[in-house]
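All protein chains of the complex are present and in place, except for one that has been dropped.
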Amino acid sequence: MTPTLMFALAILFLPLLSFAFQIFFGSKIGRAAHWFSLAALGVTLSLALSFFANIFITPGYALLDVSAVWFSSGSFTVELGIYIDNIAAVMLVVVSTISFLVHIYSTEYMRGDPRYTRYFGYLGLFTFSMNGIVLANSLLMMYVFWELVGISSYLLIGFWFEKQSAASAGMKAFLTNRVGDIGMFIGILLLFMQLGTFNIQAIAEQVEFGAFDGTGLLLTIAGIMVFMGAIGKSAQFPLHIWLPDAMEGPTPVSALIHAATMVAAGVYMTVRIFAFLTPAALEFVAVIGGITALMAAIIAITQVDIKRVLAYSTVSQLGYMVMALGVGAFQAGFFHLTTHAMFKACLFLASGSVIHSMHHALHKIDDHSTDPQDMRNMGGLRKKMPITYISMVVASLSISGIPFFTGFLSKDAILAGTLAYYHLHHGWTIFLPISGFGAAIITAFYMFRLIFMTFHGEPARKDIHEHLHETPGAMTTPLIILSVLSLAFVFTIPSTVNPFNSQGWFTSAIHTGENFAGLDMEVVGEALHHAHEPAMMISLTVAALGILAALLFYLFKVVDVEKLTRRVNKLGLYNLSFHKFYIDEIYDAVLYRPFFWYTKVVAKFDWELYDQKFIDWWGWLTLKISDWSGYSDYTWLDQKVVDGFGKATRYFGKELRLSQSGVIQNYILGGVIGILSIFILFQAF
Amino acid sequence: MDNLHSYLIISSILFSLGLFGVMTRRNGVAVLMGIELILNAANLNFVAFNRFGGMAELDGQVFGIFIIVLAAAEAAVALAIIINLFKNHETVNIDSADQMKG
Amino acid sequence: MSSHILSLLIFIPAAGALLMLIGHRFISGNEASEDSGKTADFHKWIAAVFTGFQLLLSVWLWLSYVPNGGIQFQEHHAWIQSFNIEYFLGVDGLSLPLIVLTALLSFIGVVSSWNIKKSVLGYFSLLLLLDTAMMGVFCSLDFFLFYVFWELMLLPMYFLIGIWGGPQRMYAAIKFFLYTLLGSVLMLLAMLALYFYTEPHSFNLIAMIQSGAAIRDTFWGMDIRMLIFVALFIGFAIKVPIVPFHTWLPLAHVEAPTAVSVILAGVLLKMGTYGLLRINYPLLPDQVYIFAWSIALLGVINIIWGALNAIAQIDLKKMVAYSSVSHMGYVLLGMAAVVSTSAAGSQAGINGAVMQMFNHGTITAMLFLLVGVIYEKVHHRYIFFPKDYKDPELAGKLAFGGLAGQLPIYSGFVALAFFAGLGLPALSGFISEAMCFIGGFSVFRTLTIIGTLGILLNAIYFLRSYMHIFLGPVSNAYKGLKDMNGRELLTIVPLAIIVIALGVYPKLMLDVISPTMNSLIKLVQSMAMMVGIN
Partner (left out) sequence: MAEVAFIIIAAITLASAFFVVFSSNLMYSGVALFFTLFGVAGLYVFLYADFLAATQIMVYVGGIMVLILFGIMLTNKIASTDLRQANRGRFMAGLSAFILFLLISAIAVTTQWHTGSPQFLDTTVAKLGMMILYQYLLPFEVASILLLAALIGAALLSRKK
């Protein structure tokens, strides 16, 4: 039990301890119980930071790679183990920081909630399962924590289960994740059957030494199937429907789970399995990422609920990360994951504090009808909530990809990657850079649309406006920390201050990733390097354009937004975007309704038709046969046959009686005839 | 001519005649006569076989004697029955004794 | 003592039942109806003590069993010499978990039926008789003895469902009885065929393994080995239940009282698969190769069909019954993996199947107990009231809703049971499910992929019913419900502990099972080679 293993196990099990503590003792202690969780998370964060520091001390090799047999049946053994390398260390820090900050934030946000302690328990459970995914060294172990993360998100989304919408959102999230999990499980099985192991490093090595040489297609399928898990978890295109509904949960939950960590798990897993993803699989990944990025961005334009905008922006940014990995920009993808976690958490928490104060204001004037999250009721909050405003602006600048902010560093690298990919593959792959840059414009536009609608202009509702005030310290300090973390220099400290150069500790710690399944990393690196300059130019102009448009539309109101939307709507574009491409409705019509109708049919068939009719028909048949045999047994066999014999004998008796005529001589005659007939008979034979 | 076959034929004729007599004669005594004929036929056969059958002993003839003894006893009893029949029914016609009719 | 433990295990409940019957005379001398007061308690405590003692004994058996794959605690006594039938008992890795499961569920069954009102004596003595029969089935290694206990089991079940059941109890009891009887008729035929075809005519299952290979004949033009296998398979399939023969299960469960449906689902369903693994596999291994694909197909059909039906149910207990059908599908899939060429695959499959039998036993028992708890409080089990419900204004609407607020502990345990049911990792359901899939995947790829749909379908109906009952706005229909009382907790908590313990650390169970099952796999594969099919 080396100290590093001890620390690693502590990181993993401390949050679980906090979960157990809250569940069993939390309700008895009441509000003060949150100190235990805060302490636990603080320690976890410090341990994570110690691992993080280790990257600089002993760069280059895996900090910890140990595994033990979980259970085995003869030659089939399943091992659990911990594998920490630079990526995992960084990821640990990201998860723990945001989880810790959300814990602090929640002490204020969830004040007065009847199930306060249980909430902290669920947060602990989530952090435990998230750390589990990060530390896992085998795909099966990752799958185990995958589902545990799913259940903790189910519990947290459906935390206020009195609301029917929250309950069904929780279920929707869990089931959609489950769909992805099935794909992942099949992928794992495929790999296990082919290579006989779940361990990621071992798989990578075997692929490197040609385990899949003959069946390249099989490896592609396995890769895609495992990536299905990421689609489900990171809300990529077909399975993204659950993330917007997950906004039903408390905002800190959205910040922690649906912005920074859980959704990033999918990307993290893709990063882990990048080594054995074949070019074909990567192409599929890139396309999915591209579609998601563009589509979610378009939808985000027209949303009015502040959290929905951020939710779709998360989906689109995740699309970015996935596209980055797809095009081979391994480092950029993971870089964006880290930076996105920071500024998206900051955005969500900021929106949380806005909603929180709106909620209090509405509470004061006890108007329960208006929705505290609807941006149309807000406006001019700049003066009322300065800290929230500043942190939100910083985060928006970062997400839009403005230099001096982390977003620029990572997004620029991704866009360079898409351009490089286009240079290498030409043809239809032009779609990737288009979706990349298109999404970049729209992101900048809707982010600043949000800023201007909530913080600038006159307040839409005077009565609410008076009661608005800045949220207490516990909520604002995390905002400040996160906005600081969104500044570029955080990632480029030791080497350069030049805003346009993304070199830094991060780029040195995270290598450009190697791929043993047919992707030639040198070529990709070369193309990346060339595409860097043009990509930077285009991304800068694009970001500026987006912000300018938002300025014109929402700050200076040069263009009347309603008139424009009506004209655009003639083509139905507005409705298309506002109603989320009607995907939910399509799924409902194509999938859910027919499915449940089908189950009704199956149940009806199984019960009314098969059981009552078919099985009971046999019963009826046997009864019929028994009746018939009973009847026939009596009337035929008994009356006709048996009594028949009786009657027959009586009949013959009567006949024969006549022959007893009393004349003795006839008897003798009979006797003689008898003898004669016997004689003749014997003579004959 | 004095061989076994002729005796056998003679006895079979006697036997058939006796049988016919028993079956057709209405009178009790006639029936008795028929029986006597049958017995004699059988007796004739015994003696014939004794002579032609190559038997060392005279078994056949001993049988003959016993048959005669038997015939005597039988005739006596039969006649007693017939007389009784006559006394009861004033007629010897055996058809009248049909109490056994079923 | 150690050599007679199995007989003890089998006949303790019978002794208990006997004591009850005798004791009844002295205790209830004057009581008019013996359903209340002193006599009822007497019967309850007798039942509890005896099943408790049996449970302790089975735990002792578990601890003292050396997991080396061999058959231990054997008891050999001649029973009917003329037909060479022996009273032959023995336990190995396959039957040990099921024995402990039977003992545990019987004890829990007794405790959970504490407030049975109708003729308490009859109920508890039948329950103990049922316990004896089940224990007998799992311990006996002589086919005749196995068959006797198999039939003995039907009788108490029939009366338990028929007298203490719900509104349609008679119909359910009769259907259950006839269905299983049809199965056992086929089994009898196969048993006799085996008896006469094996050289030194005997029912001894262990001896039959060698002599079973020599059976060669054709009957009506068909191979006798295939006929015996199919007859036995159908006999056991009805018990499992495998889809075409499953319609008795939901009916029997809906009508049976809680404790009986706990035992019915917890133990009786396992007898089918236990029979297959104990008799079909070792005796006719070549047929296993021929039918492996169809067993896997039936398994997948079971999974999908059971889950689809469960989704559409409005009665909670019927939904759980169909979920049992779906979960037993996993067992079949796992069992079919015995023919896999990769050792890891076949071992994962078979061990997964046996473990799934145990896990499903504990999980369904918990589910039925929890359904029983709500039933005792509210006297109906509907998620949605049926269209033709007696009072019209309730018809079709949601029966419960928002119970989580009122009954935190109860909803907590139901959540645990539901998530164990849908195979959440860190709970025992997941381990065996995953192993069955891994096993199945190593041989039948496409079938197992279709089977994995089951993971999603199971999640759908469990979560949907959980949402309808526990989450969402609080319905005013059921306001003042009390949470679970001590007795109910006593039945649920041990099962919950087992489910979590096996989920986190499955080695406890697997180390016991795997030696026996691995030797079974080697036996099946080598014997099949020898018979020349493979």
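Should a chain be cited, it is by its letter among A, B and C, assigned in written order, with residues numbered from 1 in that chain.
Assume contacts are C-beta pairs under 8 Å (C-beta built on N, C-alpha and C of every residue); 3 or more make two chains touch, one makes a residue touch a chain.
Keep in mind it's a predicted model, so treat the numbers as computed, not measured.
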| item | value |
| --- | --- |
| Touched by the hidden chain, restricted to displayed chains | A, B |
| Interface residues of chain A (partner: the chain not displayed) | 665-666, 669, 672-673, 675-676, 679 |
| Residues of chain B in contact with the chain not shown | 1-2, 4-10, 12-21, 23-30, 32-34, 36-37, 40, 43-44, 47-59, 61-62, 64-66, 68-77, 79-84, 86, 92-93 |
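Here is the rule we use: only the chains that are shown with their structure count from here on.
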| item | value |
| --- | --- |
| Rounded Å distance between chain B and chain C, as computed from the means of their C-alpha atoms | 95 |
| Parts of chain A lying in touch with chain C, wherever the complex brings them together | 69-76, 140, 143-145, 147-148, 151, 154, 158, 161-164, 166-168, 170-171, 174-175, 178-179, 181-182, 185-186, 189-190, 192-193, 196, 596, 598-600, 602-604, 606-607, 610-611, 615, 619 |
| Residues of chain A defined as touching chain B within the complex | 657, 660-665, 668-669, 672 |
| Contacting residues of chain C [partner chain A, same complex] | 175, 178, 247, 250-251, 305, 308-309, 311-313, 342-345, 347-348, 351, 402, 404-405, 419, 424-426, 430-431, 434-435, 437-438, 441-442, 448-449, 452-453, 455-456, 459-460, 463-464, 467, 470-474, 505-507, 510, 513-515, 517-518 |
